[in-house]
Every structure is written in structure tokens, then in C-alpha cells.
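Can you read through this structure? Questions will come right after.
With one protein chain held back, the other chains of the complex are shown just where they sit.
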Amino acid sequence: MKKVEAIIKPFKLDDVKEKLTALGVKGMTVSEVRGFGRQKGHTEIYRGAEYVVDFLPKIKIEVAVVDNQVPEVVDAIRSAANTGKIGDGKIFIVPLEECIRIRTGEVGEEAL
Amino acid sequence: MKKVEAIIKPFKLDDVKEKLTALGVKGMTVSEVRGFGRQKGHTEIYRGAEYVVDFLPKIKIEVAVVDNQVPEVVDAIRSAANTGKIGDGKIFIVPLEECIRIRTGEVGEEAL
Partner (left out) sequence: MKKVEAIIKPFKLDDVKEKLTALGVKGMTVSEVRGFGRQKGHTEIYRGAEYVVDFLPKIKIEVAVVDNQVPEVVDAIRSAANTGKIGDGKIFIVPLEECIRIRTGEVGEEAL
């Protein structure tokens, strides 16, 4: 099992969510974060305004999936989140040793 | 060392925190997230109101512990967070390679 973490542009959340649910992803967790990438001091467009890239609002998505679903999940996030402009984001893959579904007590891939 | 991450119902935070501190857990980190599980499009009760399960408010808990404390931490979270209703949440176990306590410079299990 892996945890796929993606930092994306906030207005791309709906597209990413739709592509992931279309793949059969069973759950996801989202949080509001701020971040910057390589263009510190350069400008980036956010909601039509130019910002000096200090910390910009981003959305962090976390999706726990079985190993063999990682490539298609990464592709889905990339194709939904990519605008071709700077600041489109990053995807990180973190190992997941165990998953437990609280209500049922199931563990492992059944619990995802 | 492991990082135990749990996504729970917000009103369960106090119960979970009490059970974890009773176990001797030395610290924890909490954040506000939104998420959905398997019942996308079905309804779930939140603060007495019915919601279409799109993204519901959840609390994410992160607790760094020594390996042999993981089972009791998982049990404590499950027993405190379980209502028997859908949406009770998930627990994820992530490997933790190192921990550093900023004030003292301690590392490893001493630093947790």
C-alpha cells in the first residue's frame, strides 16, 4: 500500500476528485496548505491576480491505494491538475505499512 | 518508530486524545481536513444534519510512537473513535526513520 500525496492548485480539486473516483479510488483526504516551489520571488497567477511567489494557497490531497494502482492514480492526478503553467504542483509517494478501517476493524488492502 | 495517522469524526477528538494520553503517548498533532470514504453520493450524518457524502469535515491525528506501542495506539484510537456508523474513519501506519526534539537535540526514540 502507498499513500499518494499531491499538492495542487485549489481550483483543480474537483477535476482531480472526479478522475480519481472514476478510477475506483475509494476515499481521499484533502487539506488546505500553503507552499512555494522553484520560482521564489517570481510571480504566479492566482485567481487572476499576480502574486510574488512567497506562500501561495494550495490543496493537499492524500489517497491511500494498493501498490499496483499507483501509476494510474499518478496519471489521473497529473492529467487533471496540469495547466502547463508554473505552480501546477507535485506528487509524492510515501510507503504505507498498514491501514485499519475503524468501523469494521478490517486491515490491509481490504480496509482502504 | 512509526507515525500513526488517523482520520476521525471531529466530535471524537477529545475521547481519542484522552485514551492516547492514558496510554502514555507523549505528544500528538491535529489538523482539520475534509474527506470521503466508500459511500460517495450516499448520506452521512454530521452534527445532526444529513449530508451528501462529498467532502465531510474530519480531524486528522498524527502520533509518532515506538514500534511496539503501535498495536495499543491503534486499539485506543479504534475504541474511542468507533460509533458503528459509516464515516468512523481510517488509521494509517507510516514508517518514521528519525525524530529530532528541537529544544534538546535528542534523536530517535528518546525524542518522541
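Some observations on this one:
In this document, chain identifiers A and B correspond to the written order of the chains, with residue numbering beginning at 1 in each.
Note that in this section contacts are C-beta pairs under 8 Å (C-beta built on N, C-alpha and C of every residue); 3 or more make two chains touch, one makes a residue touch a chain.
In this text, all values refer to a predicted model and were calculated from it rather than measured experimentally.
Within the set A:66, A:94 or A:107, the residue that contacts the chain not displayed is A:94. Contact between chain B and the absent chain runs through residues 3, 21, 26-31, 64, 94-103, 105, 111.
Considering the complete assembly, chain A touches the hidden chain via residues 2, 6-8, 31-38, 40, 55, 58, 60, 74, 77-78, 81-86, 88-95.
Definition applied: only the chains that are shown with their structure count from here on.
Between chain A and chain B, the centres computed from C-alpha atoms are 20 Å apart.
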